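Dumping the structure here so I can ask a few things about it.
A protein chain is absent from this complex, but the other protein chains hold their places.
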Amino acid sequence: MSFLSYLINGVSLGSVYAIIALGYTMVYGIAKMLNFAHGDIIMVGGYAAFLAMVNAGLSPLIGVLVSIVVCTLLGVVIERIAYKPLRMAPPLAVLITAIGVSYFLQNLALLLFGADTKTFKSVISFKGISLAGGALQISGVTIVTIAACIVIVVGLSLFINKTRAGQAMLAVSEDRGAAQLMGINVNKTIALTFAIGSALAAIAGVLLCSAYPSLNPYTGAMPGIKAFVAAVFGGIGSVPGAMVGGILLGIIEILAKAYISSQLADAIVFAMLIIILLVKPTGIFGKKIQEKV
Amino acid sequence: MRHLQKTTKSNFITYGIVILTAVIIQILSSAGAVSSLIGGLLVPLCAYMILAISLNLVVGILGDLSLGHAGFMCVGAFASAFFSKMTAGTMPDGLRFFFALLIGAAAAGLFGILIGIPVLRLRGDYLAIVTLAFGEIIKNVINVFFIGRDSSGLHFSMKDSVALNLDSTGEVIVNGPQGINGTPKDSTFLIGMFLLLIALIIILNLINSRAGRAIMSIRDDRIAAESIGINITKFKLMAFSISAALAGVAGVLYAHNLSSLVASPKSFGYNMSIMILVFVVLGGIGNIRGSLIAAFILTLLPEMLRGLSNYRMLIYAIVLILMMIFNWSKGGGRLKEMVAERLRGLRKPRTKEVK
Partner (left out) sequence: MKKKKILSLILVAAMAVTAFAGCGKKESAKNEGGSSEGSAVFKIGGTGPLTGDAAIYGTAVKNGMELAIKEINEAGGIGGVQVEYKFEDDEADAEKGVNAYNTLKDWKMQMLIGTTTSGACEAVVAESHNDNLFQITPSGTSINSVKYDNAFRMCFSDPAQGTVSAQYIAKNNLAKSIAVIYNSGDTYSNGIYENFAKEAKNQGLEIVAAEAFTSESNKDFSVQLQKAKDAGAEMVFLPMYYTEASLILAKAKEMGYAPSFFGCDGMDGILTLENFDTSLAEGLMLLTPFSVDAEDEKTQNFVKAYKDAYGETPNQFAADAYDSAYVIKAAAEKAGIKPDMSVTEIGDAMKKAMTEIEFTGLTGTNITWGEDGEPTKEPIAVKIENGAYVFM
C-alpha cells in the first residue's frame, strides 16, 4: 500500500516537472538554446498570479490569465533584447546570456518583492480523490497538472503539425537557413516560440506554486534544473518526451527517497539520468542524430 | 617555423603577463598599498584563473561542453583538506602543502578518468547535462561522508557523526554537510601564482604538442580525425583528466585559504561550474589568455560593485548580458572594432579622433 502511495506522490511531483519541461523542450527544439532563465520566468509567473490574487483580490482564473500575459510579454522582450542579437553567436554565448538573464530576474524579484517567502494560494479548489478508505490520496493539483500536461502535449502537437505557424516552427528547427530561403520569417517564428514557451512557464509557475505553496525569488531555480534534466531524460526537443521524462523523474526521485536513502535521492536521480543516457544517448524519445561525413 | 615562433612568442607574452602581475601585486602589497579586500581576494583569484584555463582545455581545445568542473575542484579540495587535517603537526607546513597539492591533483585527475570513460561517448548538450549530473553527485555524496579519528583508528559512516562511535579522544574530521573545519591556511598568493604559471605551462605546451594537435583535430572533425588513425578515446581522456587534475589543484588552493570547507551548492554546485564556464566563454573559447583576464575581471567585479549595495547583483547580471552582446553580436562586433581602433589611436597619436 505504501508503494502505491509513493507511486502516486511520484506522479504528482513528476507532473510538475513535466509541465516545466514542456516549455524547456519547446524552446530548445526550435531556438536550439538551453534557456536557463526558464525557471525564473516560472517564478515571475508565480509572483504575477500571487499579486493578482492576493494583493488585487482577483479570482484565481483571472490570476492565471494575468500571469500568462505577463510571462508571454516578458518572454518576448527577453528574446528581443538578450537573445536576438546573438543569433549568429556560438550556442555557448547564448547559454551564458541566458544565465545572465536568470540572475537578472532573480535579483530584480529580490529587489521588487523582498527576500521573504510568500505562501501561495492554490488556484485549484477541487478537493482531489481519496481511494482505499483514505489511505491513498490524489490531490486536486495533481489531477489538474496531469490534465493540463496532456492538453498541452496534444495542443502543441496539433499546433505544430496542423497550422502554418507550427509548420514554420518545424522548418526552423530542422534547418534555419533553408527555412529562411523558403520565405519563413525566422525571427518571428522564434519570437512566437518564446511567447508560447513563456506562456507555458506561467501555467507551470501557477501549478508549481499551487502544489508546493511557497514563493520566493529563487523558487524557480531548482525546479528549472530538475525540469531540464527531465527534458533530457525524455529526449530534449521532444514534446511527449518532456512529459514522460518529467513523470519518470518524479517517480524515481520519490522511490529513491523512500527505498534507498533520502539524503542521496538527488545523487540517485542524477545517476539514473547518466545510466539512461549511456544506454540511449539521446534520451528516451530523442531522435538519433545523423552524422554527416 | 614562423608559425611555431609566433605561438611560442604568444605563450611567452602570457607567461610574462602572469609574472609581471605577480611582481606588481607583490610589490604593492609589501608596500602596504593593497586593501584587505584585494589582499583576501588574491588566492581565490589564482584558484579561479586556474579553473578557467583548465576548463578552457575541455571546452575550447577539446570542444566538449562540461558543466561539472566544480565537482573536480570539490574532489581536490576535500581530498587535500582531509590529508592536511590528518597530518597536521606531523611534518613541516611546506612539505605538507606540497603533498596536499599532489593528493588533490591526483584525486581529481583520477575522478576525471573515471568519469571520462563513460561520459566522453556523449556529445553536445547531452554531455553537458551528464557532467552537470556528475558534479551534483560528487557534491551530494561528499555531504553524507562522516569520517572521524580516535585512539583506535579511523571511523567512517554515511549516516551521521553519532554513528561514528568515537571514544573520548575522538575528533570528527569530515562532518558531512558541516564539512571540514580548521584546514591549515597554507595557500599564499605567491604559491597561487606559481601554480597558475605551472598550469599555464602545462596547458600551453599541451596545445602546441602533437597530442594537442590531435585533440584539436577531434574538436574540428571527429570523423576525419578518427579516419587518420587518431585514438579518440585516448586523447579525449587525456585532455579531460589533465583538466580535472588542474581543477583539483585549484580546489587545494581554495580549501587551504578558508578555515571552513563545506560542499555547499554555492561553492561546489552547478552554479560554480557555470561561473567558471562564464569565464571561459567571455574570455573567448579556446583563448587561454582571455580566460585569465575574464576570470580576473569577473571575480573582482561583484566585489567592486559592493558600493551599490542592493543593486550589486542586479548590475552584475546586466553587465554579464551586455558583455556577451558586446562580444558576440553583429552590432557589438562593430563597436568592439571601434574601441580597438580608438585604443590604437591612443598609441599613435592622430590629429583626428576616430568616432
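A and B are the chain letters, set down in written order, and residue numbers restart from 1 in every chain.
Methods note: a residue touches a chain if its C-beta (ideal position, glycine included) is under 8 Å from a C-beta of that chain, and two chains touch if they have at least 3 such contacts.
None of the values given here were measured: they were computed from a predicted structure.
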Interface residues of subunit A toward the undisplayed chain are 2, 5-6, 9, 12-13, 50, 54, 107, 110, 114-121, 134, 137, 139, 212-214, 216-218, 221-223, 253-254, 257-258, 262-263, 265-266
Interface residues of subunit B toward the undisplayed chain are 6, 10, 13, 17, 20-21, 24-25, 28, 33-41, 44, 136, 140, 143-144, 160-162, 176-179, 181-182, 185, 254, 257-262, 264-267, 289, 293, 296-297, 300, 303, 306, 309-310, 312-313, 340, 343-344, 347
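The rule is short, and it goes like this: only the chains that are shown with their structure count from here on.
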Per the C-alpha means, the centres of subunit A and subunit B lie apart by a whole-Å value of 31
Interface with subunit B, subunit A side, in the complex: residues 28, 34, 82, 85-86, 88-90, 92-93, 95-97, 99-101, 103-104, 107-108, 110-111, 225, 228-229, 232, 236, 261, 263-264, 266-267, 270-271, 273-274, 277-278, 281-283, 289, 291, 293
Within their complex, subunit B touches subunit A through residues 59, 65, 118-119, 121-123, 125-126, 128-130, 133-134, 136-137, 140-141, 143-144, 223, 270, 274, 277-278, 281-282, 285, 310-311, 313-314, 316-318, 320-321, 324-325, 327-332
